[in-house]
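Submitted below is the structure of interest, expressed as structure tokens.
Only a portion of the chains appears, each positioned as in the full assembly.
Note that the chains are named A and B in the order they appear, and that numbering of residues resets to 1 at the start of each chain.
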Amino acid sequence: MFPLRQVIATVRYTTPAFRSMSASTGPLIDLAVDNDGIATLTMQRPPVNSLNLELLDALGKALDDVSKNKSRGVVLTSSSPTVFSAGLDIMEMYKPDIKRVETFWTTLQEVWLKLFGSNYPTAAAINGHAPAGGCLLSMSCEYRAMVTGKYNIGLNETALGIVAPKWFMDTMCNTISKREAEYALTTARMFNTDEALKVGLIDVLATDKADAVDKCKKFIKKFDKISPIARALTKQKIRAEPLTWLIKNRKQDTDEFLTFVQNPKVQQSLELYIQALKQKSAK
Amino acid sequence: MFPLRQVIATVRYTTPAFRSMSASTGPLIDLAVDNDGIATLTMQRPPVNSLNLELLDALGKALDDVSKNKSRGVVLTSSSPTVFSAGLDIMEMYKPDIKRVETFWTTLQEVWLKLFGSNYPTAAAINGHAPAGGCLLSMSCEYRAMVTGKYNIGLNETALGIVAPKWFMDTMCNTISKREAEYALTTARMFNTDEALKVGLIDVLATDKADAVDKCKKFIKKFDKISPIARALTKQKIRAEPLTWLIKNRKQDTDEFLTFVQNPKVQQSLELYIQALKQKSAK
């Protein structure tokens, strides 16, 4: 599915993801509500918040908690000093248990439905790299503040030999223009922060994580004088098309993923990929 | 539906609308055709062109006249020195006669279908504030010249506890990017003229009303060398999706509005709102 040269090219994003397999301790999501009633969800699956089943599950439950407790809004961020989220955990796809990998995918769908279609305001404080699934999570929010620096953001699935599902694409087209999305998706473009700002992939630059979180909270406070119900229905109406599409096509979308992940060539590629990671890890 | 603090925040747009209830004299629309065959429709329901049933009805009839008399195009403007149109007249929604409020809504739908889908070129000379329905009317035209100054424009329905119908949203997405539309609709953003120009909500700034009307006529004259039939079909083809949606969903859209307006909580909010207007009016 993808030759080794690509594998090498993408190692820098995913090496830590490989290392992380044995590093899981403590709650995967920290949920903290400030005095203004704004919740901050911090992904903390060291070292790079690779989205495995457990992290996705914890994220979905945290979003439910926010919903039940009627927080004024959610800021999504990361405990890592350099990575917001490295995207989907490749280990979920390698030699998968079919039952588990199916749950992995449907959980990802649920997290997206909850986040992209949430009642409450959402904002991403992107304090590090946000490739693939990391970019998806941030784009599913309504606002993005990103720490200036060497960090990159983008849906770079094609560089990994993967086709982003339609709802990933729809989420990107909800954020940037169709033309920019096509170019970015096909070329696996990773935007630096200036480029991301210019095309509208992020809304504002931040000096550091605290500043990014502050700017997200400032965005959420914009809704103080807005009727929460009218706000929620307006958001869900303008986002209705991608939401409705996935709700109607969940099974087909899951089947496509299961077919992909069980393809012997994909497994071969993943094996090569993981060996490359191990070698890099060992150095 | 919306707390009092919001009501206060929106009083500045709508106070005159309340006063206007007793002020209706003379024709609500002035239709003047210049030597070049371009019609100017001037809304003149003092003080702020709140869109009540009568004004909408007069606007619809004027659009029919333009259509029958094959004017080269239409410039839509206002007789008020500071307001293009304050949007839907809230008095149509307060303790409504169901028959009348239904006609009010279907008339609004008809005006939009005529204006957004017109054969002839349309342009808005926005010579004052254009919140909510005022913004909708201007966006339904093909070109917008707005007088620079302290005037604002935007679909600020959520600030009033209202969810803009899908066709309002579609009209905005026909004008500015999806991302800008989502942000503007959820935050009830009112754009000043510079901001409106930057995102493309308006096409050009004007120094005063005469300049705005001139620029609109200049736009309409662009079509001198264009086949009118090809032009009309091209416009209707590119605008087909929102037009077709409303044509197919008129009853459902009307029912949604009627349910909303008969909700006791909505009526409570309207009462509080109108009391606040009266108090401000009395000062």
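One rule holds for everything that comes next: a contact is a pair of C-beta atoms (placed from the backbone, for glycine too) under 8 Å apart; a residue touches a chain by one contact, two chains touch by 3 or more.
Quick caveat, the model's predicted, so the values are computed rather than measured.
Enquirer: For this file, in which 2 copies are placed, how many copies does the full complex count?
Expert: 3
Everything below uses one rule, namely that only the chains that are shown with their structure count from here on.
Enquirer: Give me the superposition rotation angle from chain A to chain B, based on Cα atoms, as a multiple of 5 degrees.
Expert: Resulting rotation angle: about 120 degrees.
Enquirer: Counting only Cα atoms for the centres, state how far chain A is from chain B in Å.
Expert: That gives a centre separation of 39 Å.
Enquirer: In their shared complex, at which residues does chain A touch chain B?
Expert: My answer: residues 121, 142-143, 173-177, 200, 222-223, 225-227, 229-231, 233-235, 237-239.
Enquirer: For the complex, give me every residue of chain B touching chain A.
Expert: Answer in residue numbers: 1-3, 5-6, 9, 157-164, 166, 169, 177-179, 181-183, 185-188.
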